[in-house]
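Have a look at the structure that comes next, please.
Let's look at chain A:
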Amino acid sequence: MSEYVFEPWWVVAILPEILLVVLAIAILIFDLILPLESRRNLGWVAAGGLGLILVLGLIFSRPTSDALMWGGMLAQDWLGFTFRMLFLFAAAITAMFSMDLPRLGNRGEFYVLMLASTLGMMLMASSADLIMLYLAIETTSIPLYVLAGFLTQEDKSTEAGFKYLLFGAMTSAIMLYGFSLLYGFSGTTNIYELASRFQQGIVSDATLMGVLLLVLVGFGFKISAVPLHFWAPDVYEGSPTPIAGFLSTASKAAGFAVLLRVFLAAFPSLAPYWGAIIAALATATMTLGNLLALAQKNIKRMLAYSSIAHAGYAMIGVVAVSQLGASATVFYLIAYVVTNLAAFGVIAAVGRITGSDEIASYAGLSRRSPWLGIAMLVSFLSLAGMPPFGGFIVKFVVFAAAVEAGMIWLAVVGVLNSIIGLYYYLTVLKHVYLYRSEDEGKPLPVTRPYAVGLVVLILGIILIGTVFAPWITLSGSAAAGLF
Partner candidate 1 sequence: MQFPILSIIVFTPIITGILILLIPAERKTEVRVTALAAAIFALALSIWVYFSYDIPAGGYQFIEKYSWLPQFGISYHVGIDGMSAPLVLLTGVVMFTGVLISWGLDDRPREFFAFLFILATGVFGVFVALDLFMLFFFYEIAVFPMYLLIAIWGWKETREYAAMKLTLYLFIGSVIALVGALAMYFTSGLGTFDMLELEKAGFSTDFQILWFPFVFFGFAVLGGIFPFHNWSPDGHVAAPTAVSMFHAGVLMKLGAFAALRVGIMLLPEGAKFHMGWIILLTLVNVVYGAYIAMVQTDFKYVIGFSSVSHMGLVAMGFATLNADGMLGAGVQMFSHGVMTALFFAVVGMVYDRAHTREIPRLGGFRKMMPLVTLAFIIGGLVSMGMPGLSGFIAEFPIFMGVWGTAPWIAIVAAISIVITASYIIRIIGRVFFGQVPEEFEGHITDVSVLDKVALVLLSAILIVVGIYPAIMTPLVESGVNNILRLLGGA
Partner candidate 2 sequence: MEIVSNYLLTFILFSPVVVALILMLLPRDQENLIRWVAFILSFIPLGLSIALWLGFNSEQPGFQYQEQAIWYAPINSSYHLGVDGISLTMVLLTTLLTPLAILASFGISDRVKAYMVLFLMLETGMLGVFLSLDLLLFFVFWEIGLVPMYFLINQWGSEKGERELWGGRKMSARNYASFKFMIYTMAGSLGLLLAIQMIGVVAGTFDLLKLYEVWPSLSQPLFGLPISTVKAIAFWAFVIAFAIKVPVWPFHTWLPDAHTEAPTAGSMILAGVLLKLGAYGFLRLVLPLYPEQSKMYAGALGFLAVMAIIFGALASYGQSDFKRLVAYSSVNHMGFVVLGIAAAAFATGTEDANIALNGAVLQMFNHGLSAAGMFFLVGVIYERTHTRNLNDFGGLFPLVPVYGGILIFTSMASLGLPGLNGFISEFLVVRGAWPIMSVYTALAMIGLFFTGAYILKGIKMVLHGPINEKWVGHISEISAREIVVIAPLLVLMLWIGIWPAWILNVINRAVMMFF
């Protein structure tokens, strides 16, 4: 441990995390001083604060070189940085989308919990040590359990929180067991050292693969990969809509961040084995997710299955075990986070007024509110992978990675799946644009936070979908550190 001597830049590197804590405390204080009727504005504080942190992070905390810090607990690299900024962005948007929800937007603890969870995710993305990693995962998960069950008056919400907790606890225990075995075999908890230790052949590949499977259970839960996806539809359905969005985007991206780091950085030698397993999982995840999404009547459940499917696409990049593959996954997640947030944003905005999440209740949306209709159109088409939206280019890059790695079959599976996907996304759009409803005359007001958030997201989707180069550069440099 002696090789790590404190250096001042360590503080700068984790400046966002520090500021996040400060912001959380500030919100707690505001919560006390603000009168109840204006406590909704805590959302603006959280969102503004997160935005500010994002800007400050982009200016000051950009990684200069790949290095470990804080006693080898955290890594400073572009992979972590990219994901951390992404989480901040997602959290800011989620805060905005939550503001106008009753019994949610005006409660300080809601924002604090969300910030705590964000902090955990950010640590997940940059942790370089199994212990740190585990702590970060728990820091992420525990507030999320609470948030999922935040609406205690609603049975579904309570059920969601509880279910999430049970599943989370169980998979986390299995993963922890895996971690302990890794430590037991190698004598180190540092992810980067694991690689060199295991290359000496301490244990047979078969044993090691067994251990990795245990670890994969934990990660798989986070990214809701088949067969660990059961929780997702129920939890998404029950949770407050913005939280469901947060779960399906930031939390999932965090899972991918650690998946990428652990598997690619620590176990490249076993890539043929785990590659095959993840390839199988990716296939199952995509296919099952899409097929089950077809049958859904509730839009949140449908999006839950669709987000399962999207995890499958993103996993294709991991399977490719290449720099292109890793950067494809990162890029995929960037676009996916932006897109899916937009989709949940629209649902939150609509559900808030109509009080229903049934797909049928979206009939006539484009007549009630043309702009929400357009937002829905853009985000769903992006999810389906249509240009000029972000979803197209990232699917393209992911499939390119598969083809480059010689896994044309996987690309074909992905392609076929995206066709199924197109079908159910279009089905929803059909309700939005085609069907008429009796409520058409009723207005569907869109409050300012939704408007701002959605405009930002829609522009983001189009920006990603038309100007690719900077994003590819970013995700490329994020992936570069893994090899």
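The rule is simple: a residue touches a chain if its C-beta (ideal position, glycine included) is under 8 Å from a C-beta of that chain, and two chains touch if they have at least 3 such contacts; residues count from 1.
Candidates were picked such that all candidates are chains of the complex that A comes from, given by their letters.
Everything numeric in this text was worked out from a predicted model, so none of it was measured.
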item: Touching candidate - 1 or 2 - for chain A as found in this complex; value: 1
item: Chain A - residues contacting candidate 1, complex; value: 366-367, 370, 374, 377, 381, 384, 386-388, 392, 396-397, 399-400, 403-404, 408, 411-412, 415-416, 418-419, 422-423, 426, 429-430, 433-434, 468-469, 472-473, 476
